[in-house]
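The complex is shown incomplete by one protein chain, all other protein chains being positioned as in the whole.
As written, the chain order gives the labels A, B and C, with residue 1 at the start of each chain.
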Amino acid sequence: MAAKLGIEVDLIPTDWRRGADPAAIETKLAEDRSHRIKAVCVVHNETSTGVTSRDPDVRKAIDAAKHPALFMVDTISSLASIDYRHDEWGVDVTVAGSQKGLMLPPGLSFNAISEKALAAHKTAKLPRSFFDWSEMIASNASGYFPYTPATNLLYGLAEAIDMLHEEGLDAVFARHQRHAEATRRAVRAWGLEIFALDAREYSASLTAVLMPAGHDADRLRKIILDAFDMSLGTGLTKLSGKVFRIGHLGDFNDLTLMGTLAGVEMGLGLAGVPVKKEGVQAAMDYLASCAQAPARKVA
Amino acid sequence: MAAKLGIEVDLIPTDWRRGADPAAIETKLAEDRSHRIKAVCVVHNETSTGVTSRDPDVRKAIDAAKHPALFMVDTISSLASIDYRHDEWGVDVTVAGSQKGLMLPPGLSFNAISEKALAAHKTAKLPRSFFDWSEMIASNASGYFPYTPATNLLYGLAEAIDMLHEEGLDAVFARHQRHAEATRRAVRAWGLEIFALDAREYSASLTAVLMPAGHDADRLRKIILDAFDMSLGTGLTKLSGKVFRIGHLGDFNDLTLMGTLAGVEMGLGLAGVPVKKEGVQAAMDYLASCAQAPARKVA
Amino acid sequence: MAAKLGIEVDLIPTDWRRGADPAAIETKLAEDRSHRIKAVCVVHNETSTGVTSRDPDVRKAIDAAKHPALFMVDTISSLASIDYRHDEWGVDVTVAGSQKGLMLPPGLSFNAISEKALAAHKTAKLPRSFFDWSEMIASNASGYFPYTPATNLLYGLAEAIDMLHEEGLDAVFARHQRHAEATRRAVRAWGLEIFALDAREYSASLTAVLMPAGHDADRLRKIILDAFDMSLGTGLTKLSGKVFRIGHLGDFNDLTLMGTLAGVEMGLGLAGVPVKKEGVQAAMDYLASCAQAPARKVA
Partner (left out) sequence: MAAKLGIEVDLIPTDWRRGADPAAIETKLAEDRSHRIKAVCVVHNETSTGVTSRDPDVRKAIDAAKHPALFMVDTISSLASIDYRHDEWGVDVTVAGSQKGLMLPPGLSFNAISEKALAAHKTAKLPRSFFDWSEMIASNASGYFPYTPATNLLYGLAEAIDMLHEEGLDAVFARHQRHAEATRRAVRAWGLEIFALDAREYSASLTAVLMPAGHDADRLRKIILDAFDMSLGTGLTKLSGKVFRIGHLGDFNDLTLMGTLAGVEMGLGLAGVPVKKEGVQAAMDYLASCAQAPARKVA
C-alpha cells in the first residue's frame, strides 16, 4: 500500500510465521545515520497469519537505535480484543477500524496520533485529501466532521464501547486469550501445526493452522462451508491453500467457539485430513477448567 | 386452563414420559354413550417433557369409537419444526404461536379450524370476547383485524414463511430430526436417560433429560447459565429439579447444536454429575455421517 | 365486551359527543341500595370520538354515592400522552397497552390494581385463565412471567420510558395539549365542527371531526390515503362516514402535525368538501406563538 502511494519502502523480509523482528529493526535504524527512514510500520496483529507482533519491543528497538523515525501500528484486528497501549508503548500513529473487536459493521476507521506525528504531518508532502488530518481536527473541535459522517455507526460505536466497559477491558482481553488457548489446544490435539511459531506472538483474535502436506486448505474450507454454513478465513497469497484460519474475536463466547471447533473437526474428517478426533475434547477440557478456576468468579 | 375457564375436564392420567394414549382415549369415548364429551384435547409436542403425541393415532381412536367429539391440538412447540397436518389428520382446532418454529418474537397466535368446529362455535355457550372467532372471521374477509394487529410481526411472519419455503419444509423437518437424534446420541453417550420412553414419541424440537438420582437439575442449569451464558429449560411442576431440557428448534444449525451440547457436557462436569465425556463426540460422529450421506446433497 | 363475558352490564346511554357523566353515575349508584353494581367502568380517552372523560369527577361521584363499586379505567389511548393518576384519582383497575403513547408495537398490556381490586379478584367467580392476576403476581415476585414473555417489547418499553423521562412527563403532556389545540384551531378555521362538545373533554391524543352533511368521511379518507399516503381514523359503528379522526399522539412533533394537517386540508379540497383553506395557517400561527413563549424555553 505504501509503495503504491509513492513511498519508498524498505521491507524487512521475515518468516511469515514470526512477527516484526525488533533486532532487525534496530539494526536497520542504526545503519540509517542520515535518518532517511521516516517511519517504522508494524501490523500489531497480522490477520492473515495469526501472529501478534511485540510492539513494546519494537519501541525499545527504535529507542535503542536513537532514531527519530515515527512508530506506526495497524491494530485493525487487535483493538478491543488484544491489549494495546498507544501512549504507554510510544506509538505515533495507530490505525483501527470498526469491524473487528468493536463488533460493528465496517465503515469507521480511527487514527490515534502523537504530537510528533502531528508535527510531521504538517510538513509532509505526500498528496492527500480525504485522509488529511487537518480538516478532521479542525471540524472535530466543534463536534463535526469535514465530510458526511456515518451517524448510524457512531451510535453503534457508543453502544459497543458501553458493552466493552460493562464486561471490563481486562475481562474482554482474558476472554480472547482463553479462546485462543482453547483453539490451540484443539489444533495440537488434532495433530496439526499452529502457523505462528513463537508462543509470545500467538494471536488472541485468530489462529492460523497449517494443513498437512498434500491436503488443500481451500478444499477443506469449501467442505465446511457447504456442510456447516461456516466460512473460515483463507490463506492469503503465498499461504493460499496451505493455511486456514479460525477467528475468535469480537462478540464471541465459549459456546460459539465450541460450535466453531466442532465444525472444523467434523470438516477435517469429511475432507479426509488425517487428524485425531480429540481437538474438541481438548478445548472443552480447557474451557471447563477455566470456568472452574476462581479467576472467573470475578463478575 | 380449560378447568379454569369453567369447562368440565376429564383428564386421562398417563405417565408423563409417554404421549397421549390412543387406546385410553378410545375406551373413554366408547364409554361415553351420551356424547357428553365435546372435545379431545391433545398437545402435539409437549414442551415440558419432549414427548410428541401420535396425533394420527388419536384421530383413529376417535373414529374407532364413532364419537362426535372435536379433536383439538396444541402445536405451539411443533408447528414448522415437526411435520403436522391439520386437514389430513382430521384435526378440528389447531392452536399455534409465532415464537417457536416460526422464529418470531411472541405476539401472534394462530387457529386453524374445521367446518365442524366452526359449527360448534356458533352454538357454544362459553363466555368469550377477545378469543371469539366470529369477529376475526368477519374482519378477515376484508383483510382487517377486529383489534389492533401486530403489523410488525405480520411482516416478520411473511419473511419467516419465505425462509421456511426457501429451505423447504421437508428439509426443515429433517434438520430438526437430525438435531434431535444427535442430541439423543449425546445423552446416551453421557450415560444419561432420555425422559421420553417411546422412540415413536421422541420430540424433534427439544429433548428432556433425566438427572441421575441425587443430582439437582436446577443446580446444573444455574452452573451452565453462570459459566456459559446458556439458559436450558427447567423441569416443570412434578419434574422440577429432576429434568433439564435441551431445545433444538427454529433457527438452529449443526454448529449451534454442537455449541449447545458442549455447554451441557462441560456443565455436567462442573456440576460433578457422573457422566462419560463422550456425548459431544457421539453427536459430532452422527452429524458428520449425515453430512457425508448423499441425502444431504439435495440443496 | 363485558356482556360477552357474561357480565350483567348496565350501560348509561349518553351523547357520544360527551364523556362519562359523573352525575348520571352518582344517581345510578345511589339507587343501587343493595350494591349489586360491582364496578364502574370508564374509558379515559375514547379513541373513536376524541372525548376524554373526567375521571376525577367520576371518582367524586362514586364517593358521593357512598358506593363500594370498583372504579375501572381503560387508558389505552391516553397513558403517557394525557395526564393520568391511578392512585391519586382512586382508580381500582387501570388497563393500558404498549401501542399508543408508549410508542411500541402492540403486544404488551398493563394492569394497575388497587388492594381493593385484588381482594375482589380473590372472590370473583368469572372464569379466567390467561387474564388471571394470581399467576402473574406469583411469577412477578421472582421477575418472571407465567407465560412466554415478549422480551423484545420489554426492552423496547425500557427505552420508551427512558425517552419519556428524558423529555419529562409534563413536557410530554404539554406537547400533546399543544398539538390538540393547534388541530382544533385548524378544524375551526376550516369551518368544520369538532366532534367533542365540552372543552373540558377535548382529547389531547386525537381529534374527531364531523363531516358537513352530504359529505362522506370515508370517501375523504380514501382520497387522502390515495393522494398522500396518510391513513386517518374512520368513524366507528354509528359514526361511520360521519366522522374522521386526526391522531396526534406518541412520537409526534410540531412538523409531523403540520404535515398531517396539510394532508387533511389538501384532501378536503380534493374531495370537494366546502371548507376555508385557513386551517393550516391557523395551526402554524398557534404553534409559532407557542414556540415564542418563554414557557417553551425550559429545556
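Methods note: a residue touches a chain if its C-beta (ideal position, glycine included) is under 8 Å from a C-beta of that chain, and two chains touch if they have at least 3 such contacts.
None of these values were measured; they are calculated from a predicted model.
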Among the chains presented, those that the missing one touches:
A, C
Please pick, from A:Thr14, A:Asn111, A:Asn152 or A:Ser240, the residue that touches the omitted chain in the full complex.
A:Asn152
Given C:Gly168, C:Pro212 or C:Gly259, the one touching the chain that is not displayed:
C:Gly259
What residue numbers in subunit C mark contact with the hidden partner chain?
227-230, 253-260, 262-263, 265-266, 269-270, 277, 280-281, 284, 287-288, 291-292, 296
Can you list where subunit A touches the absent chain?
1, 4-6, 97, 99, 105-107, 126-130, 132, 148-153
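Everything below uses one rule, namely that only the chains that are shown with their structure count from here on.
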With over half of the numbers shared counting as same, classify the subunit A/subunit B interface as same or different.
same
Gap in Å, rounded to a whole number, between the CA centres of subunit C and subunit A
56
Please compute the C-alpha centroid of subunit A, do the same for subunit B, then give the distance between them in whole Å.
45
Residue numbers of subunit C (touch at least two other chains):
none
